[in-house]
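Since the structure comes first, as structure tokens, the remarks are kept for the end.
Omission of a single protein chain aside, the complex is shown with its protein chains in their original locations.
Just so it is clear, A, B and C label the chains in written order, and each chain counts residues from 1 on its own.
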Amino acid sequence: SAQEGVEVRSVAIVTPASRTNQGWDQQGVDNLIRVGEELDVDVEVAENLGYDDITPVLLDLASDDVDLIVCHASGYQTVCPEFAAAEGVPVVVIENPEAIQPGLVADIETQAQEAAYLAGVMAGNETTSGTVGIVVTGQPPTWNFMTVGFAEGLKAARPDARLVYTSVGEGTYDDAAAARQVTDTVLAAGADIVFGMGDGAAFGMIQAIREHNQQSPGQPPVRFIDVIGDKSGNEEAADLLLTSVLFDYTAAYTQMIADLEAGTFGQVYTMDLSNGGVNLLETKLAIRSETTEAVAAARSGIESGAIQVSSVGDAKGVDQRLRELFPT
Amino acid sequence: MALIGGMPQHAGDAERQERRDGELSPDLIRISGVTKIYSGVVANDNIRLGVAPGEVVGLLGENGAGKSTLIAILSGLTAPSRGLIEVGGRSFSPNSPADALREGIATAYQHGALVPTLSVDEQLHLANVEDDDTIRTLLREMDRSRTVRELSVGERQLLEIARAVGRTPRVLLLDEPTSTLEASQVEMLFDVIRQRRSAGRATVFVTHKLGEALAICDRIVVMRRGAVVDELRPTAGNWPAGTEDRLLGAMFGADPGAMTGNAAVTKRRPGAPAGNGSVVLSVGRVVDTGPAARHRPVGVSLTVRAGEIVAIAGIQGQGQRELGKVLAGYRPCRGAVSVNGTALSGKGAREFAGAGVGYLTGDRRGEGIVARMSITANLLLKRQREEGAQRFGILRARAIREAARREIAAWGIRPPDPGRPAGTLSGGNMQKVLLARELVREPVLLVADNPTHGLDVRSQVRVAEALRSVANRGGAVILLTADLDEALRLSDRVAVMNAGRLSPLGPTAAADRAELSRWMAVGW
Amino acid sequence: MVAASVESIRETSPAAMRSRPVLETLVAVVLSIVAGSVVLLITGHDPVEVYRALIERAVLRPAGLEETVVRATPLMITGVAVLIAVRAGIWNIGIDGQVLVAALAAAVAAALVTDAGRPVVWLTATVAGLVAGAAWALPAALLRARFGVNEIVTTIMFNYVALFLTAWLVKGPLRDRSVVSPQTELIPRELRLVSLGDTRTHAGIIVALVLVVLVGWALRRTVAGLELRVVGENPRAAAVALIPVRAYLFGALVVSGAVGGLAGANDILSTKGTFQAEWDPGYGFTAFALVFLARRSAWALVPGALLLGMLAYGADVMPRAAGIDPAFFGVIEGTLLASLAAPVLIRGLLARRTRKEVR
Partner (left out) sequence: MDLSAIAATVLASAVLASIPLMLAATGEAIGERAGVLNLGIEGTMLLAGLVAFRVALDTDSIVIGLLAGPLVGLVVGTLFGLLVTLARADQVLVGIGLTLAGTGLSGFLFREWYGDQQPLLDTGSGRPLASLADHVPVVGPALFDQHWVVYAAMIGVLLLGPVLTRTRAGLLVRATGEAPFAVDAAGISVWRVRLGATAMAGVLGGLAGAVLVVVELGFFRPGVTAGAGFIAIAVAMLGQHTPLRVAVASLVFGVLQGLGPGLQVAGAPVGSDFPRLLPYLGVVVALLLARHRVALPAALGRPYDRATARQDD
């Protein structure tokens, strides 16, 4: 279709879970609202939509004349392009580069494996027990990318490390109780750093670690690596937050709106280390200077292309890659 | 004098009441103008009745006459549509059985009000019954740690009576309390009632057994179609001659002769092939292998020929019910069973039915009637797959409706409303529904389990006629009954069941009642 | 056995009964609105403003009605599924699992035949859904009919099993490798169910309506329907009436599962087009509410489903319009259901009053 610039007055975001879920959904919504404020663009939020057919909500948004809809879940990557094609409203999907169409469909690649790699390097340098845990709530592409990135970083930093990978189960992003039980077990296996990927469920992991640390005074405390957001505002969490793989959509969103106005909408926006789309959070916890150096070295290695981090999005691939890296 | 018609009866009633008020202490309960209407059915019609302290009032009437409805109203189960009740001179309108109990009115219900899973002791405790001499006498043969479910039907009935008696109520309402009791137990109950009489406590005794009513009651009230139609009392301690006829007349309407004249119908038709007809049922060394039972039939052998009624008498729970189910294919067994020469060993109820076996269950409400379905549907059941009822699996609604209307008329089912839920029928009418649906199938062998239980005299006769008609048509009947007299009255040959074993089978004409009743109690 | 006893023998005249459902539903709606207003006021929102926005969005925009019908379609189908079981005295709480497994089967099967054209795709997905739904109900049915194991618990358990099993399958063996997120191969729009005119409603609603009519008729007018109801009302009497009770218990649960499966296939063939790992529409409970709302009548499933469908749509679009948390609509929905159950309260109160007055 012929591309023409439009003035963007309002944008919308649709999310599967609650906008206050302390994770994926919240980060997208918060970032879009920030961009909206900066650019003086209205932001409509439709949250908690699950994975049912969201077309009526998209239609409802379209009837409110939004100029762009951010479909903030990889689970929406088929319904949104279909909708865009039918209604002519531009949409942004996640993790589906195949779907892009000039003027209609753009794609965000939240391939956080590079930042996760750095987190892995950090964990490898900081672990004293040599055992590091990963706890995931389900196995969506975003988590999978990070799992493999983290594992590769860990392996590079500490080849003899042991990695304990556990999944709480399908769709348990907010099942804090189950996450807590799983994390307890990971801690029992001797992990002293836990890389946890979950939304609300992350608090179950944090509680498990807090309690574990309280129960074992005198031992080096277990620390937590978070994803997506910054929980250091929470005092209790801050005490054990080693770092977080931060997602920052603001640049991508700003760029998209600009592209829409310029008539160049419809590309793949990749969030990576170099453009600041993903990053590591600096927290108040003291880390060794060697660790800081190793992470910096890894970062330049990635930026120079000397280090290639695998990009693995599917669950099977994750299992395979982990077995290669950490054979038992 | 049978009182028929509306007005005079009430006038006479009122007169009698006034007269009595003068000579006796004032009534404990006084019912005036009580009417109860159930969606169009007048179950109680302008009832006026008093019960004095120490009095034993018998309440008689055919099935559906409204006896239980009156009991329900007095018990606080249901409110009358119109009318006034006074207890001890004060107006009484109970909201619940609790209210009635507070006023000293306790009831033993026709179908019981026991919790199957509780032990006897727990059941008594639940009902706030003090364990006094009366209770200990009534329940002396009962293992009180057993659950109600494990009791025999008779024991359950005793417990139901004890539950009500144990509250030492001012007024005791007994709704058909003796339907499954043995003679000795009935006598025990009568002792209790006599004690109550001397203590000035009143008893209302609902029954279909005229003899019992005459034996214990100070006054007998007859209900018919919801109304009180007659009231009798003994003169100088004795019931006048012809009382029975008068009672029957009042209960069933103008023609009491219909009740006695039927004797001919229930006896074998002269020239019918009884005794030497072809073998309809042959049973060899049958052992029941069904689910656990108190007594399961073992080693039963039996031959039944066309044209005869074979009665198997036994105290409830001795294995007759199980035997009936075995013979109709509802319980599995070892041994040989054949009907009209077709071997049916190892087959199920459908094959038995296919071979012409009919079955009239002894648990009318539990496994006979589907309470929330219409009379029409209940009449159809068991035949629903037959030619006339369906085509290509689709019910033939009109044919079914017509058949139902026919059978309702033929059997005099009341109320004659095909669409009414069968659960609202009185016991006698339920039994008519079940009988009707067995008999249209023209069974070669009909197994009837306690078919007259709870039925009024006329319905009992109707059932007896139905059984005999099966035999007279060339079929055979197995009559399982707890009532030895009934067994002797209706059968051609009779045997007794005790602890799962069947006694030798002999001609009824030559049977020794005393011996059989001993067999029933202790075996042979 | 838990037997539903919503239908009891009523002492009211039929005429009085007929006029009430509308009144009762209105009262229920008012009650739930009041309950919602209380919550809103306590938390400092303006109820008038919220409800104004709500009506504007749901009633005054034409898309609302279309969407209500779309949402009602699977509810009607699952409602029929629950009804079949309930009428046989069985509690199939496993609709969710049956829907999931059937949807996965339908999606996979349909994707295999996309070259064969529309009718083949429809037929394949439908058959796959029916079979998979039935198969998923099979263990519970066998356990119930053969061993008397309570189906309430087994069907709930099999829901969880279905959730994890389908997730595993769609992340692994059945995944469409051309996309990153775990889902099956997409069935193109052109191959899915046709839309009715220029609307979002699709042929599924016709299937659902036909199903309602068919099942309603079969329950009333066929031998099998009659026998099934007898089994549900009084299994012991059914056995005495020569009805193969176990076969009916088994059959009812399996057929219920198959119909539940149809709802899964319907979703794949209409709105979804693909099975996704995290999709779990959770129709089961709503379907149960629906059946009891409809007082176990087949016909009444239709208005009931439309009402619940409207609420489902409302919960999706209204929060934004009213500026409040979507969770709020749970409050409205919940109180609506509870108060829809309360016509009996009204009736009970009325009955009590008449009783008192007479005396």
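List of remarks:
Basically, contacts are C-beta pairs under 8 Å (C-beta built on N, C-alpha and C of every residue); 3 or more make two chains touch, one makes a residue touch a chain.
Just so it is clear, the model here is predicted, and its values are computed rather than measured.
In the full complex, the chain left out of view touches A, B, C.
Contact with the omitted chain, checked across A:32, A:106 or A:168, is made by A:168. In the complete assembly, the contact with the undisplayed chain comes from A:18, out of A:18, A:55 or A:283. Listed for chain A, the residues touching the missing chain in the whole complex are 18, 20, 22, 26, 139, 162, 164-170, 172, 174-178, 180-182, 184-190, 200, 203-204, 206-207, 210-211, 214-215, 231, 234, 236-237, 319, 328. Interface residues of chain C with the unshown chain, by the touch rule above, are 1-6, 8-9, 11, 35, 39, 43, 139, 143, 147-150, 152-154, 156-158, 160-161, 164-165, 167-168, 171, 285, 288-289, 292-293, 324-325, 327-342, 344-345, 347-348.
Contact between chain B and the absent chain runs through residues 72, 75, 77-78, 96-98, 100-102, 107, 109, 111-118, 122-123, 125-128, 163, 365, 371, 423-424.
The rule is short, and it goes like this: only the chains that are shown with their structure count from here on.
Mean C-alpha position of chain B lies 46 Å from that of chain C. Spacing of chain A relative to chain B, judged by their CA centroids, is 76 angstrom. Shown for chain A are the residues that touch two or more other chains, of which there are none. Contacts from chain C toward chain A in the complex involve residues 57, 61, 63, 67, 70, 163-164, 167-168, 171-172, 175, 177-183, 186, 189, 200, 267, 271-274, 276-281, 313, 316-317, 319-320, 325-327. Note for the complex: chain B touches chain C at residues 38-39, 79-82, 93, 330, 349-350, 353, 359, 361, 363, 366-373, 377, 380-382, 384-385, 389-390, 393-395, 397, 421, 423-424. For chain A in complex with chain C, the touching residues are 16, 18, 44-57, 59-60, 63, 74-75, 77-79, 82, 95-96, 98, 138-141, 169-171, 313-316.
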